[in-house]
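To start, the structure itself, in structure tokens.
Yeah, one chain of the complex is gone here, protein chain that is, but the others are all in their spots.
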Amino acid sequence: MNQKHQDTKAPAVEYLDSSSTDSVPGTLEGFHKQLQLLPPYRWLSQAIAGSGISARGLLIATPYLWLLLFFLAPFLIVLKISFSEYAIAQPPYTALFEWVDDIYIQVKLNLENYQLLYEDSLYWRAYLNSVKIAGISTLLALLVGYPLAYGMTRAPRHWRLALLMLVILPFWTSFLIRVYAWIGILKKEGLLNLLLLNLGVIDQPLTVMNTDIAVYIGIVYSYLPFMVLPLYASLEKMDDSLLEAAADLGCRPIKSFWQITFPISIHGVIAGCFLVFIPALGEFVIPDLLGGSGTLMIGKTLWAEFFSNRDWPLSSAVAVVLLLILVVPIVAFQKMQEKDKVA
Amino acid sequence: MNKGLSWFTWSALIVGFSFLYLPIILLILFSFNESKLVTVWGGFSTKWYVELFNNQGLMNAAWVTLKVAFVSSTVATLLGTMSGVMLTRFGSFRGRTLFSGMIYAPLVMPEVITGLSLLLMFVAISWDRGFATVTIAHITFSMCYVAVVVQSRLATFDHSIEEAAMDLGCPPGRTFFAITLPIILPAVVSGWLLSFTLSLDDLVIASFTTGPGATTLPMKIYSQVRLGVTPEINAVSTILVGLVAVGVLVASVISRRSEANRLRDERLAVAET
Partner (left out) sequence: MAASGQEVRKKWEPWNDPQEKPHVQLVGVTKRFGDFTAVDNISLDIYKGEFFSLLGPSGCGKTTLLRMLAGFEQPSQGQILLEGSDMAGVPPYRRPVNMMFQSYALFPHMSVETNIAFGLKQDKIPKGEIAQRVDEVIELVELSAFAKRKPHQLSGGQRQRVALARALVKKPKMLLLDEPLGALDKKLRAQTQFELMNIQEKLGITFVIVTHDQEEAMTVSTRIAVMDHGRIVQVATPNEIYEYPNSRYVAGFIGDVNIIEGRVSEVGEGYLAIASEQSGCSIRTRHALDAPVGAAVWIALRPEKLVISMDAPADTRTNCMAGEVWDIGYLGNLSIYHVKLDSGAMITTAQTNRTRDTDRPITWEDRVYLTWTPDAGIVLGQ
């Protein structure tokens, strides 16, 4: 009755096994069967099966190697180049390792780039300013996002899915275009000034474009979905009867918001803040398009060092330090997520 | 809740969504503006669209972008799905911590760093930059998004369904194609769509990793935007936004309809007994 039980000496590689009996055409197995007719494919699959690499091993190896090659290795190269010297050459940096008399490898660790980052106030001001801009934008995003998320959870139930879609939709549309849309609004002869002048609110056009304020607006606008989604998720889970119970116990609505709703949504608040702060810190497009020449942000500095000054070693050092700064909020965020999982 | 709060609810929703949508609506509106001045309404016109299609440079860039997006999202979906399966179903294998680190890191890595590091590597191995290098760069960050989407689907998926298949005599490899893949297919498809739009949208990484002859549309738009707002860019943007909006809406309608069908079936099944 059960033949499969007897052939326990089955090949380890199940679906690389060409001896398996007929398979359904049109399925992947059928496709594989067809491929087996091609000699190179057959040799390859036999070589793999013969070498003792299991299907599982092969499956692990492919994405693993890809990431090692195109994620980890490039990053190590950045690290390496950040310790080398700028040179007028192609590529524009000196070698870190050099063969001396073909016997020794001489390692020339050049810390000058890092020294420059430390000494030249331009760089550390750019870092500080990035943290400041990202921080203020995060707070503003919370101020805009919280009422929106709260309003969504108060809306009738059958609207909620549609509202959620409306929050997510801009995330799918081009980031660049969404930033670009603000230029037409914020510039001196833009729509905002036009509106305010016509309403008589102001008599001189405001200068918003090419200032930090424009950058705040751009970041809040671009990353608002990241703030609203976790807030909505944490507020939606809240049981309405909690507020009713609070009211029943004599708590006024404003007070019950601060004593019940907000504390319950605190996880969403923290998650949303991290999700806005982390990408905002290394942002390039928004400060470049909306900010002015005085808007210092490290992403912009890196870009300029690389494309304008062609100082690859220095831009590598800028990148390494930026990553080191990012590690703090990322690790904090991860710690928090893990704690939530346990709780 | 109370009447006093619903006033607050209303204004929060109206202000919030106006903030999200007004800029895009204005942008679309002014793409149909007769006047070259972006802020002065000079009557309805589609001439910028006509001009757009005659702009060979933009059209070429759009074509390059679509090709890059298609190839990179397809490969990224393949690699990302494999990674998602590895992370949820393979238990512990050697180097698992490093692997999951490499999956999550690109999600939080500033684009300037990803772009810079890939460029430096391509230079180090003296690989001429162009279509292939942008595509590889896009695959690398997109596959991580796909991995996360697939992984979260697999995590909520009852593992005993796969065990049941194996229990009924189906070996692991075949189980994946016969059982797991059909069930997680929606996640795989949305992973593909996400990769596609990410690739379509990317400016920073493409700027670093591309070479002559492979200028992408965002790069083209960026270089023109730096010179100022033009109705032509408004027209490109409108088309891009429109395509994505239609795509997302169709996808959500389809998924909502199938969800509604499922719910109706379930209610019927309960009612019958």
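In order of appearance the chains are A and B, and numbering begins at 1 in each one.
In this text, a residue touches a chain if its C-beta (ideal position, glycine included) is under 8 Å from a C-beta of that chain, and two chains touch if they have at least 3 such contacts.
What you see is a predicted model; the values in this text were computed from it and never measured.
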Quiz prompt | Sole contact to the chain not displayed, among B:Ile28, B:Ala124 or B:Ile183 | solution = B:Ile183
Quiz item: Looking at B:Ala165, B:Ile221 or B:Val236, which residue reaches the missing chain?
Solution: B:Ala165
Quiz item: So that we can see where the missing chain sits, which residues of subunit B does it touch?
Solution: 158, 160-161, 163-172, 174, 178-179, 182-183, 262, 265-266, 268-270, 272-273
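The definition used in the following text is that only the chains that are shown with their structure count from here on.
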Exercise. Show which residues of subunit A lie in contact with subunit B when the two form their complex.
Key: 4, 14-15, 27-29, 55-56, 59-60, 62-64, 66-68, 70-75, 77-78, 81, 91, 144-145, 147-148, 150-152, 154-155, 161, 163, 165-170, 172-178, 180-185, 187, 189-191, 194, 221, 224, 228, 240, 243, 253, 278-279, 281-285, 289, 299, 302-303, 306-307, 312, 315-316, 319, 322-323, 326, 330
Quiz item: In the complex of these two chains, what residues of subunit B are touching subunit A?
Solution: 1-2, 4-6, 8-10, 12-13, 15-17, 19-21, 23-24, 26-27, 30, 38-39, 79-80, 82-83, 85-86, 90, 93, 95, 99, 102-103, 105-106, 108-113, 116-118, 120-121, 123-124, 136-137, 139-140, 143, 147, 169, 171-174, 177, 197, 200-201, 203-204, 207-208, 218, 221-222, 225-226, 229, 233-234, 237, 240-241, 244-245, 247-248, 252, 256
